[in-house]
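Structure below; questions to follow.
Complex shown without one protein chain; remaining protein chains in place.
And then subunit A:
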Amino acid sequence: MAYENDPRAALDAVAQTDRRLAKRMHWSLPRHAAAGLLQALCVISWAVPIPLAIVTILLVVGGVVWISHSDRKRDGMFVNGWSSRAARPAFWLAIAATLAGFALLAWAAPGLHMWTPLGVPIALGVFVVVTASSIWWERLYHADLDRSASGAGAT
């Protein structure tokens, strides 16, 4: 091909790949909310009795497997939250929200795996922040693809 010896043309080919990829990579609001729900369930598992916590954790693990299966079935590919360096601030925000949820529960509950009414608003807060983080993640991921597609290079 003509661009085998032309580095600029090779970079343009990569940019073209990123453009085509950008057109395909979209996640729905329910898909973002599913990520938020799993993190919220993870947090609430600390505020329920151990048998219920085990069920909750199994639900979370099952949810993660279901999400990756569903993404692969729908898109023919899978992207995890950590894989894009450019989108990592959103990933860290989701982790921070989850850790803050655990910390708030530890402060509010009389003990580990003991119910507190504050568990619901805390889990709800985690759900909202993680869902928003997931939406932000997609925007950052797309911005990186667009930047690369315009020839500025990927991060």
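The rule is short, and it goes like this: a contact is a pair of C-beta atoms (placed from the backbone, for glycine too) under 8 Å apart; a residue touches a chain by one contact, two chains touch by 3 or more; residues count from 1.
Note that contacts and distances are computed from a predicted model.
> Of the candidate names "Cobalt/nickel transport system permease protein", "Cyclase dehydrase", "MarR family transcriptional regulator" or "ATP-binding cassette domain-containing protein", which one corresponds to the UniProt protein name of the undepicted chain?
The record names the chain that does not appear here as "MarR family transcriptional regulator".
> Have a look at A:P51, A:G76 or A:P117 and name the one touching the chain we're not showing.
Missing-chain contact among the listed residues: A:G76.
> Please pick, from A:S84, A:T98 or A:T131, the residue that touches the omitted chain in the full complex.
Touches the omitted chain: A:S84.
> Contact with the hidden chain only, please: which subunit A residues?
Interface residues of subunit A facing the absent chain: 1, 3-5, 7-8, 10-11, 13-14, 16-18, 20-21, 24, 72-73, 75-80, 83-84, 145, 153-154.
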